[in-house]
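As you look at this complex, bear in mind that one protein chain is not there, while each of the others sits in place.
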Amino acid sequence: MTQSLLQIRNLSVALPKGADRAFAVHDVSLEVKPAEILCVVGESGSGKSVLTATLMGAAPRGLRVAGGTAEMGGRDLLTLTERQWRDIRGKDIGMIFQEPMASLNPALTVAQQIEEVFELHSDYPRAERAARAKKLVEEMHLPEPDRILKSFPHQLSGGQCQRVVIAMALAMSPKLLIADEPTTALDVTTQAQVLKLIRELRDNHGHGIIFITHDLGVVADIADRIAVMRRGEVVEIGSAEQVLKAPQHDYTKTLIAAVPSLVPRDRPAAETEEAPALTVSALNHSYGAKQVLHDITLSVAPGRVLSIVGESGSGKSTIARNLIRLTDPTSGTIAVGGEPILDLKGGALRRMRRRIQMIFQDPFGSLNPRRKVGPMIARAAMLSGANRAEAVERAKELLELVGLQRNAYDRRPAAFSGGQRQRVGIARALAMRPDVLIADESVSALDVSVQAQVLDLLADLQKRLSLAVVFITHDLRVAAQISDEIVVMSKGHVVERGPANEVLTRPQHPYTRDLIEAAPGRGAF
Amino acid sequence: MFVPYLKKPLVLIGGGLALGWLLVAIFAPLIAPYDPLQTLQPLAKPMVAGAKGELFLFGTDMLGRDIFSRLVWGARTVVIYSTLATLTAYAFGLLFGLIAGYAGGRTDAVLSFLANVVLSFPVLVLYIVIIVVIGASPVNIVIAVTFSSAPAIYRIVRGITIDVASRDFVKAAVTQGESTLRILFVDILPNTTGPLAVDFCLRLGYTAITIGTLGFLGLGLPPPTPDWGGMVNEGRAMAIAFPHLVIFPCIAISSLTLGLSLLADGLREVNDAKERHA
Partner (left out) sequence: MFLGMFLLRKVAIALATMLAVSFLIFLALEVNVEDVAVKVLGQYSTVEQRAAWLAQNGYNDPFLLRYVRWLGQFVAGDWGMSTFFRAPVVDMVLPRLAASAILAGGALLVIVIFGLGLGVLAGMRPGSLLDRMISVFSVVTTSIPDFASAVFLSGIFVFWLGLLPGASTMISGLSLAELVLPVSVLGLYSMGYLARVTRASMVDVMGTHYIRTARLKGASMGRIVLRHALRNALITPVTVIMLQLPWLLSGVIVIEVFYAYKGFGTLLYDAALNQDIYLIEACAMISVLVVVLSQILSDLLYGWLNPRITLGARA
């Protein structure tokens, strides 16, 4: 039995008085061994980030260690002074962060930032520092190491920045690495590469790694052992196999059940060939000299869901903005119910807008914080032609329909959680009785258990109201759950399209295959 | 919803000073012991009993007018004209700022250029030019302040409007076919009030400073209107022998403007805390 690298016993971190619970982290015991990846899984508010910050001696202001020990190399980390910490950070423990771009100093070059670790923890001469920095960059599989070293962070991509951050964390070969959601901000294909790199670190260098994430797919790809956290407590801990295949705790079971499967749900084929509710043809869009959409052609029939899947920069959100006419395309046509909408102006445009509504991504930005949600929904109903009494009644019905109480009518957005706000957003869109609903990354900002509920709601409503839905997402799993058809986009082009089942199980285009390949936890779920 | 504001010492002290001067301005006739324009006894020192046994709290000026009474009535001058001038400046700044921030494009470019032209004058130079052209009268001073403050307010409102207009709830209103006017005044304007309340307090202070400074330069309200800046100007020549001529008006205006700044700071802190919370 190998000796453990870090042994946490009964760690508790107290929240300031007046918080919604007494402890951010309560009575947590964990251990990490060399050459092992321990995944700490939890949804937002589970205390997982406070846990890691505490292990680096950098707990946020106002939080206080209330008990327990964290032993590493014969010392209790929790009792160290700031000066002692300075020796350990970067040398014995390295840290990798969620926001790679923001984690690098914009005013210093990559070389300066990597070499700084050597300046702090070694007495290597200048040339040696530079040589080692270059070697690290090479080991991170970064292209053109010399150019990268001379670059400032803003000249690199997100994935490249994350590799630089990892290089920095590894500079002194610390025994323990702490990675806090290191791939959350990255595209799936980039994520897959970074995960591969992290596995290499474990296999080739024997680092012990604590990997914090909310994504069970990632966990399935990378974990040796798993600790599930909820509201500050570890509810289940065990080997990856054990936790994923035979979860004991109810919460773990819910989490696992909520992970959307890559296997498409069985959806009935279209009964008859109905006239499409929305048609888009030969859509092109340029920002200045840069063309972001090339000849996009789509159509959606009533009662059907079309997903547009792509990574950041694929142009999928530009399509959404064109559809609701926030920006106009350079050329092409869009028609709702056969009526072209791009030439509409004034009153005609306003009447058309009723028929094509959007659910936005950010549940916090999409509701006016100054207005009560009921009147907000009722206003939408009135704009679509209802009188005041009808509108109020419709708003209340819709609140019920999306799974909220009628008495939510008089509350402001601040009184709701993210998932509830998204339900309000859906109610507002439906209040206009639209024919077409655009959902732009509408479940991406939600925790996985909430995500599953909102997806179910959308699928249910879509069927009942026979809506044509354009569902825009970066997440193939989500697309698999809701789509009749899938369109895959890359760099402004449609690279593949077809029935969801076909695209997911028999992808034709190499890019689609890469995407499916990269979907985390493909084997497990 | 006002409770968090009342827990801040800054808000209490600043608001207390500002409110105090407001009350003084309102009840000036009840507070002032003498007519501010009446000659009583020239250059009496503070707290010294006059010939007929009357008490001059802050002394009298060279025309024999009671300084305390002039300060009290001067509060009314500064409160009325600062508020009026700031409000008119806000009316213009708010209207054009909302329009430019929401419309963007050419409208924004033209309005912003005009605002920049006005803002490239040092404030006092601009006032001097305006006053030389249109003369110093109460109305003209309000016009001058409006002309020079409105562009600054415009800039702030425009910035906030651009920020608010980029949020999804405004896009949602657009896609619902909401009218532009309603979007501006129902969706955007209420979300600008936090930072604008802070700016309003600060600007009220600036305006009081400006009116005081114009008075100090002899370009403000024409005498014998009791005006703090004007009192400093009149007393300046004899300040070596009679410091009370200038000290008290300076304390009066400083306490008002300091109060407004503290109030603004306190409001900002509470707003920031709310923002973080949300």
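Think of it as A and B in the order they're written, each chain with its own count starting at 1.
Please note the rule applied: a residue touches a chain if its C-beta (ideal position, glycine included) is under 8 Å from a C-beta of that chain, and two chains touch if they have at least 3 such contacts.
In this text, all values refer to a predicted model and were calculated from it rather than measured experimentally.
Screening A:G47, A:G68 or A:G90 against the full complex identifies A:G90 as the residue touching the chain left out. Residue B:I209 is the one among B:V11, B:A28, B:A100 or B:I209 that touches the chain missing from this view. Of the listed positions A:A35, A:M56 or A:A130, the one in contact with the omitted chain in the full complex is A:M56. Among the residues A:I8, A:A70, A:V165 or A:A429, only A:V165 touches the chain that is left out of the figure. Annotation: of A:A22, A:A102, A:A348 or A:A414, A:A102 touches the absent chain (contact as defined above). Listed for chain A, the residues touching the missing chain in the whole complex are 56, 58, 85-91, 95, 97, 99, 102-108, 116-117, 120-121, 152, 154-155, 165, 168.
Annotation for chain B: contacts to the undisplayed chain at residues 113-114, 116-117, 120-125, 128-133, 205, 209, 212-213, 216-219, 229, 232, 236, 239-240, 243, 246-247, 250-251, 253-254, 257-258, 260-262, 265.
In this section, only the chains that are shown with their structure count from here on.
The touching residues of chain A, counted against chain B in their complex, run 324-326, 349-351, 353-354, 356-358, 360-362, 364-371, 379-380, 383, 414, 425, 428, 432.
Interface of chain B with chain A (complex): residues 167-169, 171-178, 186-187, 190-191, 278.
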